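Note that this complex is displayed minus one protein chain, with the remaining chains in position.
Each chain carries a letter (A and B) given by its place in the written order, and its residues are counted from 1.
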Amino acid sequence: MFRHVFVSQSLSPLKVAFVTLLVLFGSFGVGLSASATGVANASDADAAETEESSSPIDVMGKIADHDYIESPFGKVYLPRIFWVDGQFYTYSSTKKALASGDFIEKEGVIYRADETPITIDLSITSHLVYVWLGFILALLISLWAASRYRRGIGRTSAPKGALHNIYEILYLFIRDDVIQGYIPKEKAPRYTPLLFSMFMAIAFMNLFGLLPWAATATADLTVTATLAFVTFIVTQASGTKTYWGHIFNFPGVPLLVKFILTPVEILGLFTKPLALCFRLFANMLSGKIMIISILGLIFIFTELFGATVGVGSSVIWVSLTAVLYGLKVFVALLQAYIFTLLSAVFIGGALEEHHHEEHDVEHNDVKVMDPINA
Amino acid sequence: MMMSLFLAGSSLLSFNTGFAIWILISLIVFLGIMYKFALPPIIKGIEEREQSIQSSLDAAEKALREAEKISKDNEEVVREAERTAQSIRKEATKEVEEFRAERMEKAKEEAEKLIEDAKKSIDQEKQKALQELRKEVTDLTIEATTRLLQKNVDSETNRKLIDETINDLSKN
Partner (left out) sequence: MELGLLAAGIGAGIIAIGAGIGIGMIGKGAVESIARQPEASGDIRGAMILTAAFIEGVALIGAIICILLALGVGG
């Protein structure tokens, strides 16, 4: 059906995009109202929480990790896996875990029945599901492209079809502009698969966050920290003698300065991936919060000034959201690009074999001093 | 309520170890499949295509250069042929000239020789004629003188005298 829509000439891509956006926003509204009613139900059950969440929409609930995934057809509860004192406990959902009697809930935290805190919570969460979805989509598209290349399309002839072309453009962009621009050319092929895979995975995770009911996996600090950790490990593993020399024994400075410089350099080792993870996290999070907040204004206005004003003002908020959505698509790809770019820059910096500056300075000094001596 | 259960464990800025372990495992699996199955054909395919494009470009350039070289060679050959033709013509002309000059020389020599011979034979004839004439004149003179003097003169003495006279004459 979609193929038919895209092929037919009477519908321009712009129109299709508009209709798609309308459908998406429609389901977003449904999701929001569902969560609003969910909060209302919860407040019925627990009077104390009614005071806490007086806001009609739950912004934090939309961006936080959950033990269920929201779908257009309702919530799907995910299995819980706990590891307590060297013992595994698996349940199909949180409710089952509590119903089994092995676990109790105290002030929002789950403990084992004997009140031992959970050592490691290995539960499948909504963000994990979207991480997997991002990986799987990246894998599927890559495997599909690989099968095409294996068949010879793109290898002996030009790539065919929009998806194949986009894939190849992305690959060539990452390889030529991002990786080979910052990593020495003879070593670049070693890092191309890693960085391209990371780019694809992050891009798909970011783009999944654009679905109204979906969670943005990259708006979770754990996800971005793990990704940055991989970059960190790869960077340190590929560090050359020059790189380590610059950290622990900066060439060309007096000993006293080295005592100050080395801690700074060691600190810089960790701040770089930290900034990398915070950048992606904060960018994706802020986009999500902004969209939810702006759409939430409809409900806030409804509560404050009545349904007429709320619905009437929704024209402004929805059009603003449409603009923001366009921006978010751009930001989703841009952040994936920036993550890959900075990873390449860090790895390239670690791979640097020879530092030219000191030598140049030394040569200049010699040149300057010679005429004076002469 | 369920949400709050989870939120307490993982608020906005907290790091969830179990989640990180899951991500790390999935990331390793993902990267493993990408490295093993997905990316090699893509990387190799694109590289192969780039190489084939590069090699065909190189081949085209090489062919162009070769064609240029061939045309230059052809030009050279044509010029060489022209030069050879020119030199052959020049040589032929020279030979012909030489031949003609030689023939002329020979002809001249022959003609001169002929003239010389003719002159020689004329001289001889002239000498001969002169001698004959002298003899005739001498004879005639003797006869005439004999007729004139008859007995008077000894024929021997007279002959001597007349010979001297004729010799004087011939000297003149």
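Everything that follows uses one rule, which is that a residue touches a chain if its C-beta (ideal position, glycine included) is under 8 Å from a C-beta of that chain, and two chains touch if they have at least 3 such contacts.
Here the structure is a predicted model, which is why all the values come from computation and not from measurement.
Can you say which of A:Asp85, A:Asp177, A:Glu303 or A:Glu353 touches the chain missing from this structure?
In the full complex, the listed residue that touches the missing chain is A:Asp177.
Touching the absent chain in the whole complex: find that residue among A:Ile69, A:Ile183, A:Ile298 or A:Leu342.
A:Leu342
Check each of A:Ala99, A:Ile233, A:Ala275 or A:Val323 against the chain that is not shown and name the one that touches it.
A:Ala275
Out of A:Met60, A:Ile104, A:Leu261 or A:Leu327, which touches the unshown chain?
From the options A:Met60, A:Ile104, A:Leu261 or A:Leu327, the contact with the absent chain belongs to A:Met60.
Considering the whole complex, not just the chains shown, which residues of chain A touch the missing one?
60, 177, 181, 275-276, 278-279, 282-283, 286, 337-338, 341-342, 345
To test your reading of the contact rule: which positions on chain B touch the chain that is missing from view?
Touching the chain left out of view, chain B contributes residues 11-13.
One rule holds for everything that comes next: only the chains that are shown with their structure count from here on.
From the C-alpha centre of chain A to that of chain B, how far is it in Å?
Going by mean C-alpha positions, chain A sits 82 Å from chain B.
If you look only at chain B, which of its residues touch chain A in the complex?
Touch residues, chain B against chain A: 1-24, 26-27, 29-31, 33-35, 37-46, 48-49, 52.
Within their complex, state which residues of chain A touch chain B.
Of all residues in chain A, those touching chain B are 42, 45-46, 49, 58, 60-61, 63-68, 81, 83, 94-95, 105, 107-110, 120-125, 127-128, 131-132, 135, 138-139, 142-143, 145-147, 149-150, 154-156, 168, 171-172, 189, 192-194, 196-197, 201, 220-223, 225-227, 229-230, 285.
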